[in-house]
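Apart from one protein chain that is not included, each protein chain of the complex appears where it belongs.
Right, subunit A next:
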Amino acid sequence: MMLIPCPWCGPRNETEFHYGGQADVSYPAEPQQLSDADWARFLFYRANPKGIFTERWNHQAGCRRWFTIRRDTTTNEIFQDDSHEAVTR
(Lines give C-alpha, C1' and ligand atoms only; values in the text may rest on other atoms or scores of the structure.)
Protein backbone atom coordinates (compact mmCIF):
# COMPACT_ATOMS: atom_id res chain seq x y z
CA MET A 1 0.00 0.00 0.00
CA MET A 2 1.44 3.36 -1.03
CA LEU A 3 1.13 6.30 1.30
CA ILE A 4 0.43 9.32 -0.87
CA PRO A 5 0.94 12.82 0.57
CA CYS A 6 -2.11 14.96 -0.24
CA PRO A 7 -0.95 18.58 0.00
CA TRP A 8 -4.10 19.34 2.00
CA CYS A 9 -4.88 16.25 4.07
CA GLY A 10 -1.40 14.82 4.54
CA PRO A 11 -0.37 11.22 3.90
CA ARG A 12 -3.24 8.86 3.13
CA ASN A 13 -3.56 5.32 1.82
CA GLU A 14 -3.50 5.00 -1.95
CA THR A 15 -7.03 3.52 -1.89
CA GLU A 16 -8.32 7.07 -1.26
CA PHE A 17 -6.83 8.32 -4.51
CA HIS A 18 -7.55 8.28 -8.21
CA TYR A 19 -4.64 8.25 -10.62
CA GLY A 20 -4.51 11.00 -13.23
CA GLY A 21 -1.49 10.00 -15.28
CA GLN A 22 1.39 12.09 -16.54
CA ALA A 23 1.43 15.71 -15.38
CA ASP A 24 2.05 18.78 -17.53
CA VAL A 25 0.34 17.46 -20.66
CA SER A 26 -1.02 20.72 -21.96
CA TYR A 27 -3.87 21.09 -24.39
CA PRO A 28 -2.62 22.02 -27.87
CA ALA A 29 -2.57 25.77 -28.41
CA GLU A 30 -4.15 25.42 -31.84
CA PRO A 31 -5.95 22.09 -31.93
CA GLN A 32 -7.45 22.72 -35.38
CA GLN A 33 -3.94 22.92 -36.86
CA LEU A 34 -3.00 19.46 -35.60
CA SER A 35 -2.60 16.48 -37.90
CA ASP A 36 -4.38 13.28 -36.91
CA ALA A 37 -1.03 11.80 -35.90
CA ASP A 38 -0.21 14.76 -33.65
CA TRP A 39 -3.69 14.68 -32.16
CA ALA A 40 -3.28 10.99 -31.39
CA ARG A 41 0.10 11.77 -29.90
CA PHE A 42 -1.49 14.38 -27.59
CA LEU A 43 -4.35 12.08 -26.61
CA PHE A 44 -2.66 8.74 -26.15
CA TYR A 45 1.11 9.00 -25.97
CA ARG A 46 2.58 9.20 -22.49
CA ALA A 47 6.03 8.79 -21.07
CA ASN A 48 6.64 5.57 -19.20
CA PRO A 49 9.94 6.11 -17.45
CA LYS A 50 11.74 3.74 -15.15
CA GLY A 51 12.50 6.17 -12.35
CA ILE A 52 11.11 9.57 -11.45
CA PHE A 53 7.76 10.37 -13.02
CA THR A 54 5.77 13.58 -12.50
CA GLU A 55 2.12 12.66 -12.23
CA ARG A 56 -1.35 13.84 -11.27
CA TRP A 57 -3.42 12.39 -8.47
CA ASN A 58 -6.89 13.17 -7.17
CA HIS A 59 -7.74 12.73 -3.50
CA GLN A 60 -11.06 11.18 -4.42
CA ALA A 61 -12.16 9.83 -1.03
CA GLY A 62 -10.85 12.89 0.79
CA CYS A 63 -10.74 16.55 -0.15
CA ARG A 64 -11.29 15.75 -3.87
CA ARG A 65 -8.48 18.07 -5.01
CA TRP A 66 -6.02 17.41 -7.84
CA PHE A 67 -2.32 17.73 -7.19
CA THR A 68 1.04 16.82 -8.69
CA ILE A 69 3.75 14.66 -7.18
CA ARG A 70 6.95 13.04 -8.39
CA ARG A 71 7.12 9.30 -7.87
CA ASP A 72 9.92 6.86 -8.51
CA THR A 73 8.21 4.17 -10.55
CA THR A 74 10.67 1.52 -9.40
CA THR A 75 10.49 2.13 -5.64
CA ASN A 76 7.23 4.09 -5.26
CA GLU A 77 9.12 6.70 -3.26
CA ILE A 78 7.29 10.00 -3.55
CA PHE A 79 8.96 13.39 -3.72
CA GLN A 80 7.31 16.74 -3.31
CA ASP A 81 8.62 19.92 -4.91
CA ASP A 82 12.22 19.65 -6.11
CA SER A 83 13.62 17.98 -3.03
CA HIS A 84 15.41 14.66 -3.27
CA GLU A 85 14.12 13.51 0.04
CA ALA A 86 11.31 11.00 -0.20
CA VAL A 87 8.18 12.05 1.68
CA THR A 88 6.49 8.68 1.74
CA ARG A 89 6.50 5.45 -0.13
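The criterion applied here is as follows: a contact is a pair of C-beta atoms (placed from the backbone, for glycine too) under 8 Å apart; a residue touches a chain by one contact, two chains touch by 3 or more; residues count from 1.
Throughout what follows, contacts and distances are computed from a predicted model.
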Completion exercise
Matching the hidden chain's UniProt record against "Thioredoxin reductase", "Oxidoreductase", "Sarcosine oxidase subunit gamma" or "ABC transporter permease subunit" returns "Sarcosine oxidase subunit gamma"
Handout entry: Residue among A:V25, A:A40 or A:A61 that touches the chain left out of view
Key = A:A61
Handout entry: Contact footprint on subunit A, counting only the chain that is left out
Key = 8-10, 12-13, 15-16, 61-65
